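Take a look at the structure set out below.
Here the complex is missing one protein chain, while the rest keep their positions.
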Amino acid sequence: MARLLFFGKLGDLAGGRLHERVLPDGVATVDQLIAAITAEDEALGEALAAPSVRFIVNEKMADAGVAISDSDEIAFLPPVSGG
Amino acid sequence: MARLLFFGKLGDLAGGRLHERVLPDGVATVDQLIAAITAEDEALGEALAAPSVRFIVNEKMADAGVAISDSDEIAFLPPVSGG
Amino acid sequence: MIRISDRAFDPGAELTAFEQNAANAGAIVSFLGRVRGKAGEADVSSLYLEHYAGVTEAMIAECERDVFARWNVDDVLIIHRIGNLNPGEPIVFVCVSAAHRREAFEAADFLMDYLKTKATFWKKEVRDDGEEWIEPRDEDYKDAARWREDE
Partner (left out) sequence: MIRISDRAFDPGAELTAFEQNAANAGAIVSFLGRVRGKAGEADVSSLYLEHYAGVTEAMIAECERDVFARWNVDDVLIIHRIGNLNPGEPIVFVCVSAAHRREAFEAADFLMDYLKTKATFWKKEVRDDGEEWIEPRDEDYKDAARWREDE
């Protein structure tokens, strides 16, 4: 199963930071994952598609076109606010 | 008596930070005091005349032409080095 | 050293320990950031902070390596809180030791800009007028951009 991580306000919208799930059929990129999530939950999907959201796949910064599979950890990061 | 204060390396040259003394006859300004000291102790006088030495008379910054008398505190300040 | 923890810390004690380890440094700059009790007109009752465990630490470690490459500094300490915090509590503490003060000041300033605008922390304010996930202020982005122009 893929590990999906949602931080900050995205975690609130997703109802939890960590979701372990099988990627939906036909989902092979982050972009496609966001589209599939939007079909399930429009508010969350739109928040994930915001230009300010960044992606980390297997602990590396990634763009929306990067290939993903059920063995990956995919993290969605809204604008940060440390310090 | 005037209170003469010599700080830093000037104190070493003067053999002490505080000298209480009657101003020599004819000494009415800082410039004249330096000239009188030079006549007594050339090394100290030359050090006091260096352009980097500043004067404080009665706790206020002063220039070499300022009037002084036996009731004054006259301080000679070489370049500072705090911190 | 980097320490991210959900436990409160004592900045004075941390400075003492850092100072003792940095025996030869002439200059030590520290920055302490604390939870403010006010956000505009609203009262802040608490702050909740989360991070991406493992990834956040690795990214800060890379920033720390940048600092050592860019400035002649001896040692760096970064402590950052996560979890629930009350107003007045320390959130972040950065210490930098160096032979001379300019380097220590600049490196501490740079690290704080990184932590404010790039480190992967997320912070939610719980206020009397509601909850809000905070984003950096425009001023924070401007501060962080100073270092790019320098290069």
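Going by the order they are written in, the chains are A, B and C; count residues from 1 in each one.
We adopt the following convention: a residue touches a chain if its C-beta (ideal position, glycine included) is under 8 Å from a C-beta of that chain, and two chains touch if they have at least 3 such contacts.
The model shown is predicted, which means the values in this text are computed figures rather than measured ones.
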item	value
Chain not shown, its touching partners among those shown	B, C
Which of C:Thr16, C:Ser45 or C:Asn72 contacts the chain that the document leaves out	C:Thr16
Hidden partner interface residues of chain C, rising order	10-17, 19, 23-38, 88, 99-102, 104-105, 108-109, 112, 116, 139, 143
Chain B residues that touch the omitted chain in the full complex	5, 7-9, 11-12, 17, 56, 59, 75, 77-83
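Please note the rule applied: only the chains that are shown with their structure count from here on.
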item	value
Whole-Å separation of chain centres (CA-atom averages), chain A against chain B	75
Interface hub residues of chain A, defined as touching at least two other chains	none
Shared interface positions of chain C, touching two or more other chains	none
